[in-house]
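One protein chain omitted, others in place.
For subunit A:
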Amino acid sequence: MFKEKILKIIKNDARVGLFLAKRDIKRANKWTTILIVFVMIFTFLNLVVVSGILVGLIEGSVQANKARNTGDIFISSFLNRDYIDQSVEVVKVVENTPGLANYTARITSSGRVTAEFRKTLLKDELPNAVGAGLVGIIPEQEDLVTNLKTAIKTGTYLSSDDPDGILIGDSLIYNEETPIEFPGFTALKRVSIGDSVLITIGDTQKEFIVRGTIKAKVNEVDSRVFMNQSELRKMMGTSLITYNEIAIDLQDGIDEDLAKNALVSSGIGGYARIQTSIEAQPKFLKDIQKTFAILGNAISSIGLVVASITIFIVIFVNAITRRRYIGILKGIGITRRAIIISYIYQSLFYAILGSIIGMILVFAFIKPAFIAHPIDFPFSDGILVATLSGTLYRVLLLMITTVIAGFIPARIVVKQNTLSAILGR
């Protein structure tokens, strides 16, 4: 009974608070309202966009790794094996995977690439060489999955009837973007399109011509040398048809986990490691992703503090300049709670309106703009990561902050002496 009475009183306070807030907002100075909403929009964007870009910086790398390297499903040899067991059988199963769009099977080896190999070295001069992962591909098939052709930085793409051509990853070549050298770090210097380089695998050497350089902004791609599969097989001295990696591109809408489970249940799980693109992410990417998510949350927290201070100031200035108004309300018997609630409603109105406009800006304009024109960071094409659920969560946080930031200044002003407020003394 007592509880019901209390609830009724609070409900009535909320009703009167809403009545006052609606009219205050309706009759407030239009430009002041626009300014406050404008501030709230930027506060919202600060919360969502700044952390979204930070996370998007890494998400760009994650997506690039998927698009340029692993595909939707990545099959690779077990760590203790040189290649995928029963490679031919595995490929046959892959070809019958439901929802398959394309696949590319690669062989890999490690070797050494030497430029200027005909040059006579001076005493103590090191050869212009670099250790690299060598990848044998069928160029057309590779391009269908990873669009490698579009990652060509200089020169041209590899063709299947080019036994002497290679593509060199940009990270292997010394250029203005190469990080400061440190002991042990090497990169090929003075290598241009059309130059001959010597590739060494064990005791086998072969001269190749650099057809192009690749910059995919994926370390696994940019630190590799690509050549025709048949040539690498020859250099490795094997006639067996084996593969080390198979990248699978699924049709749009096909679930990666379902496709992976289908492959595993087909029995090839015993021959190779089968991973979705997320599982196949390099560990450092996963770590950076977590790190940037923490950073993003930290920046969001600062954004929330800025938002709460903004709302606090807005409400405090509003309340303090209307001290007499509040005094009159108290004088005629309007409860403190109803007056405070009216200010909370007002601050919520500004926050909700700012958030709605902010969400429209983010999802209708900013996010599509980032997708169409990613930020060209040196190591990734940065996009804006803003999911609806994540954004709504931030809106919820903003609302909670708003309620607190609206409540405190209103309470400070409402607690002042009624008569002094009415008489303006």
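Everything below uses one rule, namely that a contact is a pair of C-beta atoms (placed from the backbone, for glycine too) under 8 Å apart; a residue touches a chain by one contact, two chains touch by 3 or more; residues count from 1.
To be clear about the criterion, contacts and distances are computed from a predicted model.
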Name per UniProt, for the chain absent here [options: "DsbE family thiol:disulfide interchange protein", "ABC transporter domain-containing protein", "PPM-type phosphatase domain-containing protein" or "Aminotransferase class I/II-fold pyridoxal phosphate-dependent enzyme"]: "ABC transporter domain-containing protein"
Omitted-chain contact residue, chosen from A:27, A:123 or A:283: A:27
Touch criterion as defined above, residue of A:98, A:331 or A:368 at the omitted chain: A:331
Interface residues of subunit A (partner: the chain not displayed): 8, 12, 15-16, 19-20, 23-24, 27-28, 324-325, 328-336, 338, 418-419, 422
